[in-house]
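One protein chain omitted, others in place.
Going by the order they are written in, the chains are A and B; count residues from 1 in each one.
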Amino acid sequence: MRETRLWSLHILVLPIIAVLLGMHFAVMHYAPVFYGMSVDKAREFSTMIERGKSVTQLVLYILLLAAALYHGLYGLRGIIRELPLTPVLVKVVDAGIITFGLFIFAFGTYVTWWTFSYKIGG
Amino acid sequence: MNSNKPTAYNNRLGIKGWVYAGRYTFERYLYLGHRVSGLGLIAYMVLHIIETANRMRGVEAWQGLMALFASWPFKIIEYLLFAMAVFHAMNGVRLLVTELGFFLGKPREPVYPYSTSIKRHRPLTFVIMGLAAMIIILGGSSLFFP
Partner (left out) sequence: MSDRKTTPREITFQVRRFDPDSDVAPHWGEYKLHVHDGMTVLEALHQLKAEQEPTLAWRSSCRMGVCGSCGMFINDLPQLACQTQVLHLGTDVVTVAPLPNYENVKDLVPDLEPLIEKHAAVKPYIISLDQIEINAPTGEFLQTPEERESISQFTHCIKCGLCLAACPTVATDPLFLGPQALAQAYRYSADNRDCGLHDRLEAIDLFHGPYQCHLAGACSQACPKGVDPAFAIQLLKRTLVLDSIGFGKKKSSVAKIMPLADVVKAIEEFAPPPRTV
């Protein structure tokens, strides 16, 4: 059942990505439509910090991070492993992708947390 | 075999077989587009995470970066990224349903001229690609280039 489980997750995270990426787009690119705020204003440091204070936003961003990284890196692994690789290289690719994914996830989570816990003027 | 001279020629297409869709059908080109856009998106996503981490270097660093992104070359790049994401997401919806066996019709006796699952879901393919084009042209241009 191994590959079926991995692939099912690749597909299952798609609804999450669709909704959360849609929200991310709404905030960052369609701010004039949804928030009556210019795109420049939406991208200002203070606006970002203000948004970042919400617990909902914190949770949703980390979820989007995990879902999109899993989907994208599983896809990338698939593409690389369709190349003719030696058994050793197969292990290197798999381990490399997992390590890279965990690292980027940890880094992204840290940045999101940093925004969440930022004290203005502090 | 008494000689170790190679006896056959390796006729595998290699990566050319991914890229060159030649005389195959439209969906063969979508496969290529999906792969290229998927690679583009994951590359962008990683860069995006690193780039937005610039906030930790303070207000000036962040505002400088945002000013850079507001410039024309970056607006165009951003629009291309948007187009890529829309294409991948829309075509992805098609793949999502068809790879789970939906919209492909039912198995049937193969009677010439053969109908294939690819042909049977082509109306869906066209509708989805039409929608993608509309979103890219209308939705994108009005907001990226107001």
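Methods note: contacts are C-beta pairs under 8 Å (C-beta built on N, C-alpha and C of every residue); 3 or more make two chains touch, one makes a residue touch a chain.
Here the structure is a predicted model, which means the values were calculated and not measured.
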item: Residues of subunit B (touch criterion as defined above) contacting the omitted chain; value: 6-18, 21-25, 27-28, 30-31, 34-35, 95, 98-101, 104-112, 114-118
item: Residues of subunit A in contact with the chain not shown; value: 1-5, 7-8, 78, 81-84
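One rule holds in what follows: only the chains that are shown with their structure count from here on.
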item: Centre-of-Cα separation between subunit B and subunit A, whole angstrom; value: 18
item: Parts of subunit B lying in touch with subunit A, wherever the complex brings them together; value: 15, 35, 38-39, 41-42, 45-46, 49-50, 52-53, 55-56, 59, 62-63, 66, 69-70, 82, 85, 89, 92, 96, 99-100, 143-144, 146
item: List of subunit A residues in touch with subunit B within their complex; value: 11, 14, 18, 21, 29-30, 32-33, 39-40, 43-45, 48, 65, 68-69, 72-73, 75-76, 79, 83, 104, 107-108, 111, 114-115
